[in-house]
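One protein chain omitted, others in place.
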């Protein structure tokens, strides 16, 4: 029984870029961290050390900067598309190019009641993501958000669940529910105003989380996905990955005190993890 | 020459607390991570294993929850003061109690144009800090901010610096300047509206950073500290620790391209680090 | 066009366990971080808030401890198998159970020339992993290693690669090569001495990395995978994910100095990333 090379890819990760667009009414900035991966006919690179088909990952990095110098990079999705088309055009042995962009979101400083033209603060922990995958047949585009941390102190219950001999959890009609929203969604095509829709999806996810009468985090996951698909016809499906960041009610009875849902212990581990895709039929 | 115990302290770190205050018009939440340290006459604990004076760190943790159950914890500074007074009253051998509070800042969800009453999102990466140190003679109060990330794409130069044989840096009249603001400030006394002043200092630091005609990060550090002291007479001194998060202009000449201050490489390491205290005479 | 629930899973992550086995000649310890995921018929949990089929993730956590109390947990793979069988037996609506175990590896303290019986130090940054996936038809077992950091200062070249207009990398006959080995491998069946084979694979990966006359990191990846498959017939395939942690030669010419491959700048970003599976035919 022989040994052979199976599926493989190679590329450059954590290529960082700040693109400043200098306009008459102030500057725009975008900060990206880019990962590029190639798949294709690279077996002999591995088995024989033949580098003749290998575009160095250092060149991938240079290409990020060279293309950024030629265009203003108005969206992560647009910039990733441009990179994919470039590599498919110039590297004949590459069959698939994947580009991930993670964006650190900046907001203008609101000094003196109006937005500053050239000063910015980081908008939050949340990241804006884009995941594109392209072949000579076409490009699929996913956008996403990550580390969008949310909590609700009402309208969250977890009751009527299955119990077995290792179950000690109590039914809870009124718990604190918190999560770090991670989502990505597939666009039906590339004819999208990516910046406007991203803002809209982000706000819709938060709104649905906030307003849902939740019977479980799974129940809320579906409500969040459904709300996005109902509002944005350009989105075909949305995947959500929601850790259940438990805030445990502290037992104050040993100290002679009640705890009417006021004092909680935040925990990072262990945590529940609820993942699912909401899709169109 | 003998061996003996020198200076020492013990305590509990990373005690996490969420305090929910449930009011008629919605909930308020505060999320704290607390560290407590005791100093005092504990030599024989170390040298002889005598635990009779040692209040367990587990009890320190319990005390955080028990006190939080008895008061609404309206500010990190107020809650830390309450903890210090409790321990100084109940533990006679303790000479000094230090309490650090790191607050994760939450903002109300702004659903449907008005603030939601029971849903929240994390306000950003920045942390609100309080550092209190108390003895039976009194308590000193420091407040702070950390991980407040800011960038300016104009009004920043670095020229006329000293050069030696290892200097290769070019003079720069118009660079990108970015930092992660870490600051703490000493209150003259405890008669302060801690929440209002904290917001005011945070905004003043950002405003001064944004509007300064900077000749160096040191120059801007002083301007930031001076602006805070000028506006807030209740503050005696402010310490600033400002990493210079370099955004390096990428050389696009090898690709036949100009780079008119548009394409930058963000870096985390190495980084400059500028630290200083601005104080009243 | 309707909206519906697509693929989904739920479970508990970061369940931490230390299992001490107390024997006549000393103690054995194993420290695991466990993640459990269920897939099955859970659509109405999401769409209707019906929790009657949902075993709480809190119960999953309890089950980890209850089973650990009933058996000595001699290997990550064995313990994960036991968990999977338990859940498949007790939860009829579950179709697939996945269990990941990440092990922090401890070594005995070697005090006074012989191994201490009850004291341990963490063996290194590397983690031992197990990834099991079970249905009522059977269980597949993958073992792995992660964060095994290795460097070679000889026998590594990268030459003869493809060049385009954005290529500036120089050919290099003698570079420093470093990586953080991440690998997982699929066992043909469960009849394996998991602890012995894991140690053997780990050592073989390091040995192959060290001794290979490398023409590229891809070339070395294949050599590492091939060496493992040649030695361990119980392994069907091995996946390797190797970041190219670049150590860049520093140009000392501006300071009037040569640099005969002695002074390097270690970097974390950007980094190459080489991934591939070596498999049997």
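All chains are identified by letter, namely A, B and C, in their written order; residue positions are counted from 1 within each chain.
Keep in mind that, in the parts below, contacts are C-beta pairs under 8 Å (C-beta built on N, C-alpha and C of every residue); 3 or more make two chains touch, one makes a residue touch a chain.
Treat the numbers as computed from the prediction; the structure is a model and nothing was measured.
Though it is not drawn, the left-out chain touches A, B, C in the full complex. If you put the hidden chain back, the residue from A:2, A:113 or A:254 that touches it is A:254. Within the whole complex, the absent chain has one touching residue among A:87, A:166 or A:247, and that is A:166. Those residues of chain A that touch the chain absent from the view are 165-166, 168, 254-255, 268-269. If you put the missing chain back, the residues of chain B touching it would be 1-16, 35, 37, 42, 45-59, 61-63, 66, 90-91, 158-164, 166-169, 214-216, 218-219, 221-222, 225-226, 229-230, 237, 243-244, 268-281. Contact between chain C and the absent chain runs through residues 16-22, 27, 29, 31, 62, 65-66, 68-70, 106, 109, 111-112, 116-125, 148-155, 176, 206-207, 209-211, 247, 250, 252, 254-255, 257-267.
Throughout what follows, only the chains that are shown with their structure count from here on.
Copies chain A and chain B of the same chain sequence form an interface built mainly from equivalent positions, shared numbers / all numbers used being over half. Here the two chains linked by the largest count of contacting C-beta pairs are A-C.
Compared with chain B, the chain whose C-alpha mean position is the greatest distance off is C. Chain B and chain C have Cα centroids lying 37 Å from one another. The mean-CA centres of chain A and chain C are about 24 angstrom from one another, to the nearest whole unit.
Counting partners per residue, chain A has 16, 62, 66 as the residues that reach two or more other chains.
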